[in-house]
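Of the protein chains in this complex, one is absent; all others appear in place.
By letter and in written order, the chains are A, B and C; residue numbering begins at 1 in each of them.
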Amino acid sequence: MRKIVIGVMGPGDNATKGDRENAYQLGRLIAQADWVLLTGGRNVGVMDAANKGAKAAGGLTVGILPGNNTYGISEAVDIAIATDLGNARNNLNVLSSDVVIACGIGAGTASEIALALKAGKPAILLTEDRIVQDFFTSIARSQLLFATNPPDAIALVRGLITDN
Amino acid sequence: MRKIVIGVMGPGDNATKGDRENAYQLGRLIAQADWVLLTGGRNVGVMDAANKGAKAAGGLTVGILPGNNTYGISEAVDIAIATDLGNARNNLNVLSSDVVIACGIGAGTASEIALALKAGKPAILLTEDRIVQDFFTSIARSQLLFATNPPDAIALVRGLITDN
Amino acid sequence: MRKIVIGVMGPGDNATKGDRENAYQLGRLIAQADWVLLTGGRNVGVMDAANKGAKAAGGLTVGILPGNNTYGISEAVDIAIATDLGNARNNLNVLSSDVVIACGIGAGTASEIALALKAGKPAILLTEDRIVQDFFTSIARSQLLFATNPPDAIALVRGLITDN
Partner (left out) sequence: MRKIVIGVMGPGDNATKGDRENAYQLGRLIAQADWVLLTGGRNVGVMDAANKGAKAAGGLTVGILPGNNTYGISEAVDIAIATDLGNARNNLNVLSSDVVIACGIGAGTASEIALALKAGKPAILLTEDRIVQDFFTSIARSQLLFATNPPDAIALVRGLITDN
């Protein structure tokens, strides 16, 4: 039977230390909840940290890679999906997640939040940046929630999953 | 020899009257400059208006459709690309345009601006909305310009194309 | 109003001299019929030859490229669609063509014929190779026709377009 999949999106090379710490904790909490972690699968930034957190807690991890092979994959990814779609794979990240959590911001992450809102997929933004909050609030037509730390984000996920 | 392609992105069903008027004028000016107009190809909102403006000026129009056939296509599209990619086609809209102009805002358009910035593609936002301007300025690592009316946007396109 | 688009698919680097000659003639005849030529857009093999034939007859050409930019594009392509989809773009080649003509065979071309048959898109194989004919006949559930020279292939296209 289909497992619940939680997507964690966020910057790669430009992730801050705080983004990576949050991502690690998100990965750990997702694994502890017995959900599958889905990320963009690369060995940098939020993707890598979230996968490492999930594996530290014995979780299962899926990486949706932009290239046609597993070059540059996080060593903490269990199942690699090689899409060869470049950034078009961002839409798959969103559609394949029961809930999308954005951890930090950048152009790629912004595209994922926007695609989630477009698809009517619940999204949680882990950010205290008012500019980010104001912008996505202004275009949201589906469920958009905000959290300021990983445990709060996971509590929101739990509420969303129970609702559906 | 390859023709210059200018992409006009913007809301479909939720476009405002101002968005549609701007889009029509953009389409007309793009055709007059002898550039090809590229849009998402549907028969609503900014896509439809831009195509109609371009055809009124005798231009050539390309529509990158989300579905696997031409259902719901703007009657002012000359060349239909049926992608069957859903919103992943937004990345093709951006990559296939020499310059991307966003006319109005919504979740789909936001994904296109973000994907343009991610790809290092020059983007022009035709908006006076400070929230939109502030957000994309905060994540831009490539050329992001602002215009307040269609002729100004076209002047910016001209500058960008001459530069390259 | 939407123009009729005829796709010509065939080998790139491994095209035979005969494939390229047929492709050139197909491109010329497609342009003379006032149809748009669609190919995979690269500057090799059947793609390049078909585009050159179409331009020699003053036609309009569209190239659906596998990469995220116009590197390696045929100089005879007018409108470049940069997909960044790799070989997944083969499905767009098929879906965006009113009729698909395969000129020669190889793994990429075989995927395009198969995707055309899967989508119920009319396909014409320009080949005298019995192995190719037998195989695709065995899996066809939609219109699959055979031709032995470019004028015959174009006559078949004309019949298919008039039918629909």
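One rule holds for everything that comes next: a residue touches a chain if its C-beta (ideal position, glycine included) is under 8 Å from a C-beta of that chain, and two chains touch if they have at least 3 such contacts.
From a predicted model like this one, the values you see are computed outputs, not experimental measurements.
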| item | value |
| --- | --- |
| Partner chains on view for the chain not depicted | A, B, C |
| Contact with the hidden chain (one of B:Q32, B:N68 or B:S138) | B:N68 |
| Given C:G41, C:G106 or C:P122, the one touching the chain that is not displayed | C:G106 |
| Residue of A:R2, A:K17 or A:R130 touching the missing chain in the full complex | A:R2 |
| Contacting the left-out chain in the complete assembly, out of A:A102, A:A119 or A:V132 | A:A119 |
| Residue numbers in chain C that touch the chain omitted from display | 85-92, 105-108, 110-111, 114-115, 117-119, 129, 131-132, 134-135, 138-141 |
| Residue numbers in chain B that touch the chain omitted from display | 68, 84-88 |
| Positions on chain A contacted by the hidden chain, ascending | 1-3, 5, 36, 60, 62, 64, 68-70, 73, 75, 77-85, 91-92, 95-96, 119 |
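One rule holds for everything that comes next: only the chains that are shown with their structure count from here on.
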| item | value |
| --- | --- |
| Separation of chain B from chain C, taking each centre as the mean of its C-alpha atoms, in whole Å | 28 |
| Averaged-CA centre spacing for the pair chain C and chain A, given as whole angstrom | 40 |
| Multi-partner residues of chain A (each touching 2 or more other chains) | 85-88 |
